[in-house]
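Just one protein chain is left out here, and the rest sit where they should.
Letters are used for the chains, namely A, B and C, taken in the order the chains are written, and counting of residues starts over at 1 for each.
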């Protein structure tokens, strides 16, 4: 695979930092451009960012100069690929500018997830939806486009549900989440609000989770996604966990399924097999048999943070089956999801390579 | 109300300590007897107990001598009323001995909750079930009996559900809990298991919650409780909270209910009104309108820890309505529940008073 | 004692909320005026404040209208007594205006603590320093003045040290603190910074602690405080505790002291005895003998949050003695300290009473 230059928009936030961590030493991608808010422009990344990850900030990244957060005015060439980790309001304004300028915008924001011509994609779940980019007017005009990945609370859930939907059909989904504080960014949740506490509310989260699940598990028919015809009810909670969203799920199937059939569906699920994508985990859905798992501290880093762990499969007195699913919210649920989308797009030939000479050291 | 002497069995554990805290300065009850495991017998309470509450251990309690944990051999007279805070296995063995000896055993254990002739009672919910004690053979033989209160995860839930069941009828209940570590006693949950973590499993808790709700909301017909005919599905989780269980609930009613009707049902719910029970809160179910409430740290002490707080009432895409309920697990959910049961029994004339002269200072 | 009307400046912050909690039902003081930032003016307190305490916000306080944060323009009369809980920069600007307007400003801010004519007072430690108000030009012009209480990290320490300084003389002090997040206000410390973590730095805290201890334990000679002539070295740390500052202390005395003499000095220390101040704890310094105490969760509420708890007294291989001291940082260390200062000033006749008719319901 030829190397690509990539940029990160919103590079100083929690998800932006995860992009840097995941793209550092990436075999295909090379970070050449960083931008965040206006006030960080012109500073080095090291000055502009309060690094919060437990791996060291790479020195050459720390030394990079923050660029303007618009396509114009970049020192050197603007990379063709932009990973965007922006607040929704800002994304709504900035992402189209980069798409119009010909960039492949791989976005983690909610701004365009539900737009009719924007794919909302988890590669293992609905990679075929990526075709939707060809409808985008930007694509036709400049070659640019926007691809989105889902909310951090939706991604683990749809990974667990997809193989079940394929085999048994899903009629109803009940999900109650316990979400990590890193999902709220930095400074995010005040310590006085969450230490020894639960906040049973995350603004707009239940709505996003409910509608994104329907689109992700929907079917691309021509130009349009036919949403999954299932009832979804979500309760979203914030808990005192640093990383890793835990979700209690009850589901009703269209066809009866046995415990063994469900376990088989999960273990056989490996739709990216053979594609050799650097960020794809070996088994995207891993079943853990111990009665008290999955747990955020013990299971979030499976598959380098890209696998979802399921456990506690048992019958539900109300629907058919209950289980628990856990995934890392800023890796699988955000930056890693976007990087994996980019890898798939690279395999599909939808990302322009850079000539090797242009790769900076 | 004449004063009663009371004893605490299992006095050194977390719930035992709450009993001491709640009964200290109680206007009707006077602690005269304490017992715990065999190895604490003969020690003072101060020596036997690692006091973990943030109010001081009363000095005269600290100086009391731990008694044998059987009816025989007490220094002085055995009190007629025994508050029991024992592990289920031990409760199964010891509680009947005290009932046989003529004691009113007010038990927080799960050992006899589902027994056919033992009332499982939350006074605001099914106080009439207390009549079941008259069926107990101990009652007939010695006057003694066993009365139980529910699991800490069931009690807030049934308080919130009872006024709704009365008005609209309940068909299905989905509940996902986030339970405090104090519910597991001391030493209980290791810090390495829960700091920055969620444990999506509490042994036997989902089963208890499901069956106890059906009995508590059931109807006493003659000698028997007809269980509530509703489907109940529980997901039980342990979170990093010291005190206070938070529960996400979805319900389906038999008759349609509007938001206003539900709020009215909660605000009008005050079945103990006029009884002047010292431990009964003014409003057992308090609705909090702020979008991010109830929260354990902010709401668990409402009504001195005896009120349940409900919030986030909203429509459920799957059943009819969703809401969140919170209650203090070691006060309302354990020791306070038992004390309130005893107060109701005292009003009913089912507790023998002591002659004032017998009250120790 | 005649009732006084009081106002709270900075009423919506964490310390402001504690003022409301502590002054609600205060036998001498009556809250009649509330102010905070410009943007809260005109709102009700309930609208302006995100209440974070676990006791309910009193309804009549919630309904009060926020006043301008300057002496002019108040609806109704400006109270003579202003409790101020402002950031230092703002305090520097606003507090003198209220003093100039004739108010007794009882300040929790650091702005004027080290000013030559402003008393920095903990009543049990250096109540005689209150005489310094008579030097203030505001006092001479309008009758108004400023009185300050120390930083939350200094107050528990000086309570523990004062009886030892009196009896044995202090030569050197080493103190290493573990401070609660509530000390940083709200939103204050981001959860991502403190969960499962320690921050070994609080801006300016070590400097404040070192210099305030010297003034608090200093001697008023005529118009001036002669600072304590002792070396003080502080290490200040933030830890994952909601309320309660824990401090490890080593000290060297001028005269040798035995363990018994130190314990006696602490237990006999009761300088406010007989004054019947509502907020003064019975024993301001309480020794706890258990080897693993004091602890924030178990000991911060002693004396209704106004007592300091000492423990772990043992010999120091480097200086003379080591011990641990703990106090509640937003009660004893902030709002409660200011209220106690006001009570002492009331006893001294330095607060103007209101005529009973002016007291609002």
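Just so we're on the same page, contacts are C-beta pairs under 8 Å (C-beta built on N, C-alpha and C of every residue); 3 or more make two chains touch, one makes a residue touch a chain.
As the structure is a computational prediction, the values presented were derived from the model and not from experiment.
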> With respect to the chain omitted from the figure, which of B:62, B:90, B:195 or B:263 is a touching residue?
Replying inline: B:195
> Per the definition of touch given earlier, which of C:55, C:75 or C:233 contacts the omitted chain?
Replying inline: C:233
> Touching the missing chain, which residues of chain B?
Replying inline: 14, 52, 181-182, 186-196, 240, 242
> List the chain C residues touching the unshown chain?
Replying inline: 172-174, 176, 178, 196-201, 210, 231-233, 235, 237, 239-242, 246, 248, 250, 291-298, 311-312, 316-319, 322, 324
> Where does chain A touch the missing chain, residue by residue?
Replying inline: 51-56, 195-196, 242, 297-302
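Criterion: only the chains that are shown with their structure count from here on.
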>> As a multiple of 5 degrees, what angle does the CA superposition of chain A onto its copy chain C give?
In response: 180
> With chain centres defined as C-alpha means, what is the inter-centre distance between chain B and chain C in Å?
Replying inline: 40
>> Centroid of chain A to centroid of chain C, CA atoms only: how many Å?
In response: 48
> Going by the touch rule set out above, which residues of chain B reach two or more other chains?
Replying inline: 196, 242, 297-298
